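A single protein chain has been omitted from the complex, and every remaining protein chain is retained in its original position.
Right after this comes chain A.
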Amino acid sequence: MSGAGGITTLADHKRRRIDELTARTSEGGGVSLIRDAGRRLLRNPTAIVGAAIILLFLIIAIFAPLVAPHDPVQRFPELTRDLTVDSVPGASAGHPLGSDPLGRDFASRMIYGARQTLFVGVLATLIGLLFGVLLGAIAGAAGGWVDVLIMRVTDVMLALPSLLLAITLVALARESTQWTVIIAVAVVNVPIFARLLRGSMLAQRESDHVLAARALGVRRRDIVLRHMLPNSLTAVIVQATLTFAVAILDAAALSFLGLGDPDINRAEWGLMLGVDGVRYLEVRPELAYFPALAIILVALGFTLLGESMREALDPKNRR
């Protein structure tokens, strides 16, 4: 390559870069933290893979009635001729994955299971997030004995393994429904959110811009809501994404252990894995494989997205 040629391309490259930068700055308006992070997320393959997995399951869950070949509770008598261990029917025409031991179409149950699993996971996370943020914000903003009280309660909750705590909570309920599972999983996650938010709130309380806001006479309420809280939320948002995965796993574990909703008509991956999957593992391992794989995939999707969100929202990566 000749020297002159090299210089030209370099100059061209520089000019292009400058044009690019001018175009970006002249877009006008501010580039918010969220938009900036979003742009970085879109460039991260890990995030794309995670988001794609979640999106896929989300679409399946939302359009379950359209995607599923059959009603998940409809029994096909020709498939349930003999309910002995070694005669669970395999794939046949119209039933790509065969049926479960009760003669229900397995593929349809898997599809409806996505609905149930995501519903429980997302709701449990959101409820946990809501109360965690509330408690953490109160502790971080109030300080003093309020802070001590809330933190000691979270300490006690965190001292127990999360699944054990969830089992205890479910056991405390008089009867088990899907709501007891949701609430148990939510409660288990409250202390994690609360601690995380409190920590960032404390850091914010000492920050220069909060001091500057106080020097302007801004009211306490506004300082907490406008200056401390929004700056503390990034860690919690990341944690929430990761918690979706944990919540789904916890809910599945509860169902697996037989502590979930006892309704046999409800298609739920954890329950499918725990009851039929285990019982027929030797003759029809796919009854275990498919629900297990689905749980792992969804959890993986949320974990990938969560990790890349952590990276994207990290202020050190900002430009």
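As a convention for this text, a contact is a pair of C-beta atoms (placed from the backbone, for glycine too) under 8 Å apart; a residue touches a chain by one contact, two chains touch by 3 or more; residues count from 1.
Simple rule for what comes next: contacts and distances are computed from a predicted model.
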Unshown chain, UniProt name, "Multicomponent Na+:H+ antiporter subunit B", "Sulfite reductase, dissimilatory-type subunit alpha", "HTH-type transcriptional repressor YtrA" or "Peptide/nickel transport system ATP-binding protein"? "Peptide/nickel transport system ATP-binding protein"
Of A:46, A:177 or A:207, the residue in touch with the unshown chain: A:207
Per the touch rule stated above, chain A touches the missing chain via residues 28-33, 207-209, 211-219, 222, 226-227, 230-231, 315, 318
